[in-house]
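What you see is the complex with one protein chain gone and the rest in place.
Showing subunit A:
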C-alpha cells in the first residue's frame, strides 16, 4: 500500500541531499568552469571532521558541524592554491587532477581511519504515526537546504563578493581591467564551494554511514543535479533538486534504491541530450520567447 507520509519523508530527504550535495559543485563549476571530481570526497572530509569533532574531541554536535565547515573550507583553499590554480583554462586537465585527488583522499582516509566510523545519534527525535516512525531531522534537513539556497542567493546578489564573482563569469578580462582580482575571486569561490561540501558532509553525518567510499555516491548525485539544473546556481539547483528528488524518491519507494539511482542517471542522460542548458536554460528560452511575443 502506498503510504503518502512515508513517501513525503523519502522525498524530503532525497531533495535535501541532492540540493546540498550539488550547490557547492554548481558554484565552483558556474564561476570557475572547473569540474571538481573530488567534490564527493570533500563531502566525505566534512563528514569525517564532524565525527572527529563529536567523538574524538567530544564537542557538541553543532560545534562539530561548524568545525567541519571550517576544516573543509581551509582544505579547499589549500587545494585550490596547490593544484587547481595550475589547471585554469585546461578543463580536461582539471578533471584529471581532481579525479586523482579523489582517489588519494578516499584511499588516504581508509589508511588513516579504517573502513568505518562510529555513528552519530540523529538529533530531534522522531514522529510516530500508526506503525511508522520518521526522524524529524529529515524535515530540518530540507529547511536547511532551502536556507542554504537563500544564503547563496543573497551572497551572489547582495554582497561585494557576489558582484565581483558575477562580473568574473561574464567577462574575466574586463573584470580584471576594472580592478577585480579574479585570482582571488576564484580562490574564494573554491573555498566557499568546499565549505558547502563540508556542510553537506556534516549534515549527513548523523543520517548515513560515514566511510571512505561515501564520496562516490554524492559525486554522481551532485553532478546530475548540476547538469540538469543548468547555468543558474540557485534556481537551477532548487528546481532540479526538486524534480530529481521526486524521481529518485518515487522509484526508490516503488522499486528499490538501485533502480532509483539508475532511473536518476538515465533521466540525466536524456536531459543532457535534449536540454543542453538544463532546466534553467529551458526556462530562460521560454521567457525570452514570451518577451519577444509581448514586444
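Note that contacts are C-beta pairs under 8 Å (C-beta built on N, C-alpha and C of every residue); 3 or more make two chains touch, one makes a residue touch a chain; residues count from 1.
As a convention for this text, contacts and distances are computed from a predicted model.
S.K.: Of the candidate names "Urea ABC transporter permease", "Heme exporter protein B", "NAD(P)H-quinone oxidoreductase subunit I, chloroplastic" or "Glutamyl-tRNA(Gln) amidotransferase subunit A", which one corresponds to the UniProt protein name of the undepicted chain?
M.R.: "Urea ABC transporter permease"
S.K.: Given that one chain is not shown, which residue among A:7, A:220, A:235 or A:283 touches it?
M.R.: In the full complex, the listed residue that touches the missing chain is A:220.
S.K.: From the list A:6, A:87 or A:119, which touches the chain that is not on show?
M.R.: Within the whole complex, the residue contacting the unshown chain is A:87.
S.K.: Which positions on subunit A touch the chain that was left off?
M.R.: 35, 81-83, 85-87, 90-93, 95-97, 99-105, 107-108, 110-111, 183, 187, 216, 220, 223-224, 227, 258, 261-262, 265-266, 268-269, 272-274, 276
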